[in-house]
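Yeah, one chain of the complex is gone here, protein chain that is, but the others are all in their spots.
Coming up: chain A.
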Amino acid sequence: MKQRVKLFQTGEHWCCVRGQRAVVIGGQRFSARDIQMLSPGRTLSSRLLRPISRLHLRLGSDGRAASSLPKELIKRHELEIDELRPLYMDFQATTPMDPRVLDAMLPYQVNYYGNPHSKTHAFGWESESAMETARRQVADLIGADPREIIFTSGATESNNMAIKGVARFYKTKKRHVITTQTEHKCVLDSCRILASEGFSITYLPVQANGIVDLELLEASIRPDTSLLSVMTINNEIGVKQPMKEIGQICRSKGVFLHTDAAQAVGKIPINVTDMKVDLMSISGHKIYGPKGVGALYVRRRPRVRLEPLQSGGGQERGLRSGTVPTPLAVGLGAACSIAQQEMEYDHQRVSMLANRLVQKITSELPDVIMNGDAEQRYAGCVNLSFAYVEGESLLMALKDVALSSGSACTSASLEPSYVLRAIGTDEDLAHSSIRFGIGRFTTEAEVDYTAEKCITQVSRLREMSPLWEMVQEGIDLKSIKWTQH
């Protein structure tokens, strides 16, 4: 008969030993079923068995198949009365709207509400001139001509238009598309759809620092490649790709270059002529603009042809039919012009705050790994992995700071982020990674609070972790033989 051992003394948080089937403590082996938490009703075995359901299906203690256990840890709930709102440190997911942007948008929501495509009256003319001003503001930020900007409903639509549109237009002669493994889900999904239509797609691997290998990229280009898609700044690890070199390679081989610059526009200086980019996706709500609008830059010289995704009255050069939402477009334009003015100031401030955060955390805590290259990055996206701590417990412990572990679009599934997997992070480190986003409105006090909270919670969770105890004793975890239960 196996002994039941109570390992954890405090009720609310526990250390989840993911992926391990048994634990060796003090020379004695305890399997998953032997360890019981104090938390009512749930045994640690049901938590342990969840991730290894991929290997073989086992039943959790409550009889349900482990893989179908819902993700219950951070429950969605209404804030209690007098519960304070969390600090916002998730600027890669979305950004609050700048008050100047709202100020620019409001007249077009209230008074100047005409359809910009009405050519016969003042409402239409005012609206159209506002839309064209916004187009010019967006174009000035990236060094383009206003005629090359198409307003869309966001970066996802822009990515879809660019990838599917270009590939389908040139499909008679060119059937190959190249992208990377760390792209945003919309890019990867568009490529998947193209693959089902008969295109061949190459998903380039990235190096351990998150940057694509230029030689491998050049070698993957075939004579029938029509498009190469690489994102400028990654939304999960903040890594900046060498766009000038990639642009050089693509231009020399006659391949169109598309980049998803949603996280990069307005934060680092971008010039489409220098980068030799043919298509660029811009998102409004990542640069302190409104949600629901974005833009696609489509080069005119040399002309890039697209098959439109959305058919209709031929607005936006025939590439994206539909009424352009004037207030949103004005908001996007205002956000771009503000970003251009404030770029230097914001960059200095965000870099200073990010260094402060990372210095504070790494000076107090050992075994913290920053994912992604240390130099070739955007400072405001800091992705840290805390070894021997479980990511979800840490997020729960940090519940008065709004953070995310990995990207918002992948957080619904139990799998660790595919970006972290692509850069070769160990699975346990990938599960314990947190992304800190710093932006224009972050204050020193918020950064200090986050750092201190993080340090205390990580230390507390590590105190409770048997793996940490073993590491402190000097046992090398890789050398333990975990036995099959």
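The rule is short, and it goes like this: contacts are C-beta pairs under 8 Å (C-beta built on N, C-alpha and C of every residue); 3 or more make two chains touch, one makes a residue touch a chain; residues count from 1.
Going forward, contacts and distances are computed from a predicted model.
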Protein that the absent chain corresponds to, by UniProt name, given "Large ribosomal subunit protein eL20 domain-containing protein", "3-methyl-2-oxobutanoate dehydrogenase (2-methylpropanoyl-transferring)", "Complex 1 LYR protein domain-containing protein" or "Elongator complex protein 6": "Complex 1 LYR protein domain-containing protein"
Touch criterion as defined above, residue of A:Asp145, A:Glu245, A:Glu427 or A:Glu446 at the omitted chain: A:Glu446
Positions on chain A where the hidden chain makes contact: 79, 81-88, 96, 99-100, 102-103, 106, 345, 400, 440-443, 445-446, 449
